[in-house]
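All protein chains of the complex are present and in place, except for one that has been dropped.
And now, chain A:
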Amino acid sequence: MIELIDVRVTYDPDSATRPHLQTGRIRVPEGDLVLVVGPTGSGKSTLLRTLNGLVPHFTGGRLEGQVLVDGRDTREHRPRDLSQVVGMVGQDPVAGFVTETVEEEIAYGLETLGLSPSAMRRRVEESLDVLGVADLRARPLRELSGGQQQRVAVASVLAAGPRVLVLDEPTSSLDPVSAEDVLAAVHRLVHDLGVTVVLAEHRLERVVHHADSVLLVENGVVSPMLTPQEAMTRSTIAPPVVRLGRRLGWDPLPLSIRDARRRAARDRLPAVPAPRVADRPLAEGSAAATTRRLHLRRRGTTVLGEVDLTIRTGRVSVLMGRNGAGKSTLLGCLAGLLTPTSGAVRVDDLDPSRTPPRRLVHAVGLVPQDAASLLYHDSVARECAAADVDFGRPAGTCASLLLRIAPHLDPDAHPRDLSEGGRVLLALAVVLTGEPALVLLDEPTRGLDYTAKERLGGVLRELAEHGHAVLMATHDVEMAAEAADDVLLLADGEIIGDGPAREILCDSPAFAPQVAKVMHPAHYLTVDEVPLSEPETAEARP
């Protein structure tokens, strides 16, 4: 279906540097679900964009070799001519929407194709059904949830009837359940309609067991087609379940929870007693922030019911809950961006909504969901200098903080050229310049690969050890399992769970990390906690 023959992509033909993308001979058979795996900035998006000719027709640059999709050479066919062959959905579906409502959006591509109105009507209805968005047909696109938007985006390219679907990180901003919805829809397309799907995804734990084959991309070099097993043995990044398998020396490596549990049952692993790692004592820190009967209504709807919570210093707390549960609103209240309808918020004995920002930033710092919006200078060094001025600190404060939490960042780089993870760390350094006791992070893991997440987790732990109180809102259960002391579960504007991470995460079917699912009922959270070898495992069997 797709054939890449010695493709080389260079954006700057004069420079003698290595190409941005380099492949050997790759053949993707019809009906495969191909997973593209690689760290941020490795060239995944470039690879995906060669498949419908956006590289080089739209992005510029130079493409050597050949890309054949359904027998058509992308050098001769522009992306617009390939829209019936390849459907492409980007990372942020909202940015790609042309119209206002669901139905019009799906019809848009068909109108440009010049399909007859009756056939078009049929196609639109079919696409609505296949992606399960028929009940949303008249809704404005902006009002949909992230998962619904992503499914509409898929429906709108699918309507043109492409045999290949290319998805660039379709679930990176979704909560686990919406992400599952989108992936289930994709799975159905592969199995029921025989569509060939090429999918890039950071959170491998969600997709690797669905994949037929994997392409590893590292520094622009694309591996040949590998089976998921092979790929996971070779890949530097791997989901927890695979790392667990590696740690315990399982062969073949488990790719799904089911594989791992079966294997674990054979080894009688769940019988292993509760982890010996001692949880850190609860009543360690003092209260950095408290809310009492915090209530917030916006345009007649209740966003936060009645929230009572205490955030303690010296601990990393993680705020979880589905999209729209009120996580960002709660952080906004703590950071003084929103004024509660009623109830009290206290941060460092200040009422955030009544404190001028100049004072408040020394009590509470927030890294917003889109970390880049906090950065507006043209180099990392200048960004740091500006932060020193903004927060009234001696020159060099922010730079030395950055050196501590992200020594790998080049001070001359433009913040927009940093990787997603680099930007989050830079924004964190900026916020920390004010030396706030309470550090809030809103969805920092969006678009981060495993290495970046690991680094961020380490930084947060270190901050807690230095006496900060850290509260992070995230969808990423693996990140929560790695970094959290406490977990707060938010649903419908109410706190429905508040306690040590181990207790809350291991008992929840939706929020349990992979290791906990495999080791259930033993309460293990991370791969490193699982004891290496048991006397009666491998040796005891014939």
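The working rule: contacts are C-beta pairs under 8 Å (C-beta built on N, C-alpha and C of every residue); 3 or more make two chains touch, one makes a residue touch a chain; residues count from 1.
As a working rule, contacts and distances are computed from a predicted model.
Its UniProt record calls the unshown chain "CbiQ family ECF transporter T component", which is the correct pick from "CbiQ family ECF transporter T component", "Putative ABC transport system permease protein", "Sodium:proton antiporter" or "Cytochrome c oxidase subunit 2".
Contact with the chain that does not appear here is found for just one residue of A:T17, A:S116 or A:T301, A:S116. Among A:G285, A:G365, A:G493 or A:P513, only A:G365 touches the chain left out of the display. One of A:E104, A:E126 or A:D507 touches the chain omitted from the figure, and that residue is A:E104. From the set A:G71, A:P356, A:P394 or A:P407, the residue in touch with the chain omitted from the display is A:P356, counting the whole complex. Chain A residues in contact with the hidden partner, per the touch definition given at the top, are 52, 54, 57-58, 78-84, 86-88, 90, 92, 94-100, 103-104, 107-117, 120-121, 124, 142, 156-157, 160, 335-337, 356-358, 360-361, 365-366, 368, 370, 373-374, 376, 387, 390-392, 416, 430-431, 434.
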